[in-house]
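Showing chain A:
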Amino acid sequence: MAQRPGKANGVLVLGGGITGIQAALDLAASQAKVYLVEKTPSLGGRMAQLDKTFPTMDCAI
Partner candidate 1 sequence: MMDAGRHPNIEVLTNSELVRFEGRAGNFRATVKKYPRYVDEALCTGCGQCVNDCPVIVPNEFEVGMGARKAIYSPFPQAVPNTYIIDRVNCLNDQFLVCTNCQKSCDRDAIRYDDIGEEIELHVGAVVVATGFDVYEASRIPSYGYGLYHNVLTNMELERVLNASGPTRGHIVRPSDHKVPKKIAFIQCVGSRGEGKEAGCEYCSRFCCMNAVKDCMLVKQHEPDIEELLLFYIDLRAAGKGFEEFYQRSLDMPELKYIRGRPSKIMEDPETKDIFVYVEDVETGKVDKIRVSMAILSAGAVAAAANPDLANVLGIELDENGFFEVETRYGSPLHTARQGVYICGCAAGVNDVSDSVSQGSGAAAEAEKFIEKIPVETEPVEIKELDTSGPPKVGVFLCHCGINIAGVLDIDSLKEYAESIPDVAYVENNLFLCSDEGQRLMQNKVVEHGLNRVVAAACTPRTHEPVFQESCEQIGLNPYLFEMVNVRDQCSWVHTGVPEIATEKAKEMIKLGVAKARHLQPLYRKSIPVNQSALIIGGGVAGMAAALELDAQGMKVYLIEKEGRLGGRLNNLTRVYPANLSAFELARVMVEKVKASRVEAMAGTEVTGITGYVGNFDVATTNGNFKVGTIVLATGAGIYEPKDEFGYGKFDNVITNQELEDILHDTKGKIQIHGDTPKNVVFIQCVGSRDAETNPGCSRYCCPTTIKQAIRLRESGVNVTVLHRDMRTVGAKAEEHYRRARELGVKFLRYTPQRLPLVTGKDNRATSVEILELALDRILDVDTDYVVLAAGMVPNEASTAKLQDILKVPRGADGFFMERHAKLGPVETTSEGVFLAGCVSGPKDIADSLAQGSAAAAKVASIISRDTVNLEPTTCIIEPSLCRACSMCVDMCEYHAPSLVDIAPGLRAAQINQALCKGCGTCASWCPTGAIVALHFTDQQINSMLDALLLDRV
Partner candidate 2 sequence: MNTAVEQLKKNRAFLCLECGKCTAVCPISKVNNAYSPRRLLAQGLFYGAEDIASDHLLWSCLTCLLCSQRCPVDVKYSDYMRDVRAVAHNMGHEGNASHGGALHYIMEMAASPKLKQNRTEWVTKDLKVKQKGDTLYFAGCLPYYEELFAKDFSFSPVSIAVDTVKILNHIGIEPVVLDNERCCGHDLYWLGRLGQFDELAKLNLKDFEQAGVKKVITSCPECAVALRQLYPERVGTGGPKVQHIAEVLAENKARLKLGEVTREVAFQDPCRLGRFMGVYDPPREVLSMIPGVTVSEMAHNRKGAICCGTTNWMNCDSCSKQIQKSRFDEARAAGAGTLVTACPKCQIHFRCAQCGEPEEKNGLELADFVNIVASALKS
């Protein structure tokens, strides 16, 4: 398919942390096909490890 001329419709997002997820969601929302690639077995990244976030003190997950 790579030979196909013209633009691709996919976007590769490397990293499944809060930033990557955000990028992936926005891309998907505007109708792009997103490949969200994460090295570890699960999405979440550092944010998932935090207990709460400042300054609003709400839960991180």
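Note that a residue touches a chain if its C-beta (ideal position, glycine included) is under 8 Å from a C-beta of that chain, and two chains touch if they have at least 3 such contacts; residues count from 1.
On the choice of candidates, all candidates are chains of the complex that A comes from, given by their letters.
Just so we're clear, the structure is a prediction, and the values are computed from it rather than from any experiment.
Trainee: Out of the numbered options 1 or 2, which touches chain A in the complex?
Mentor: Looking at every copy, the candidate touching chain A is 1.
Trainee: Within their complex, state which residues of chain A touch candidate 1.
Mentor: 1-2, 4, 6-58, 61
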